[in-house]
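Presented below is the structure to which this report refers.
The block that comes next holds chain A.
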Amino acid sequence: MLVKMLIAGFGGQGVLSMGLNIAEAAMLEGRNVTYLPSYGAEVRGGTANCTVAISDEEIASPVASSPEFVVAMNQPSAIKFQHHIQSGGLFFLNSSLVETEILRGDIEIVHVPANKMAEELGSPKVANMVMLGAFTRKSGVVEFDSVIQALRHTLGSKKKLIDVNEKALVKGYELY
Partner candidate 1 sequence: MRWSAPRLPSRSTVSKVLMDGNSAIAEAAIRAGLRCYFGYPITPQNELTEYMAMHLGRKKGCTFLQAESEVAAINMVYGASLVGARAMTSSSSPGISLKQEGISYLAACELPAVIVNMQRGGPGLGSIAAAQSDYFQATRGGGHGDYRTIVLGPSSVQELADMTMRAFDLADKYKIPVMILGDGVLGQMKEPVEFKREAPEITPTREGTLQGAGGGASRIVKTFTSNPSELEEINWSLFRRYQLIKKNETTWDTYMTDDARLVVVAYGIAARIARGAIKSLRAKGLKVGLFRPVTLWPFPDEPLRELVKNVRQLLVFEMNMGQMIEDVQLALAGKGEVSFYGRPGGVIPAPDEVGRVMSRLYYQKGLK
Partner candidate 2 sequence: MKLIYTRPESLKKAAFHYCPGCGHSVAHRLVCEVIDEMELRGRTIGIPPPGCSVFAYNYFDVDMAESAHGRGAAVATGIKRACPGIIVFTYQGDGDLAGIGTAETIHAANRGENITTIFINNAVYGMTGGQMAPTTLSGMKTTTTPYGRDPATEGRPMRMSEMLAPLEGVAYIERVAISSPANIRKAKKAIARAFRMQIDNRGFSMVEILSPCPTNWKMTPVQSWKWVEEEMTRVFPPGVYKDVTEPENAG
């Protein structure tokens, strides 16, 4: 079974590291995975996105024209990518920053006040981890344990950072 997800937002919101975390988690689970970031001038312009594909079989293309899951961390991404989602797909919106109304009735919309929840934790930077927690819970594409494991690997010896990121992950995970 092949699933594809697209994660988008402003540069600096940690959308690429969210995607990487999911990809690492899938790899830890022994599955095939591809991760493709937007690159070059597009990124320099201030918006970033990445595509992750996970499958138990070979993955033909790392590009997603109609992903099952889209995460929009900001308003421009919500507007740009709302029409890309497959029918029946999930649309994760960072409701702290996204005000636009999504008019599609064939997808499920998941509101996550990621920035607000991160601020409540005292570290606004981990909004992406709040979203990642909620995404993991709601999408079920990877195990939450694998996400934690991947995070610990990425951050290595930075114990303090791991703690705050884990807290945010758990908070997002427990939202739904």
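How these were chosen: all candidates are chains of the complex that A comes from, given by their letters.
Operating definition for what follows: a residue touches a chain if its C-beta (ideal position, glycine included) is under 8 Å from a C-beta of that chain, and two chains touch if they have at least 3 such contacts; residues count from 1.
Just so we're clear, the structure is a prediction, and the values are computed from it rather than from any experiment.
When the candidates 1 or 2 are screened for touch with chain A in this complex, the one that qualifies is 1.
Those residues of chain A whose C-beta lies close enough to touch candidate 1 in the complex are 20, 23-24, 27-28, 32-37, 39-41, 57-63, 65, 137, 144-146, 148-149, 153, 170, 173-174.
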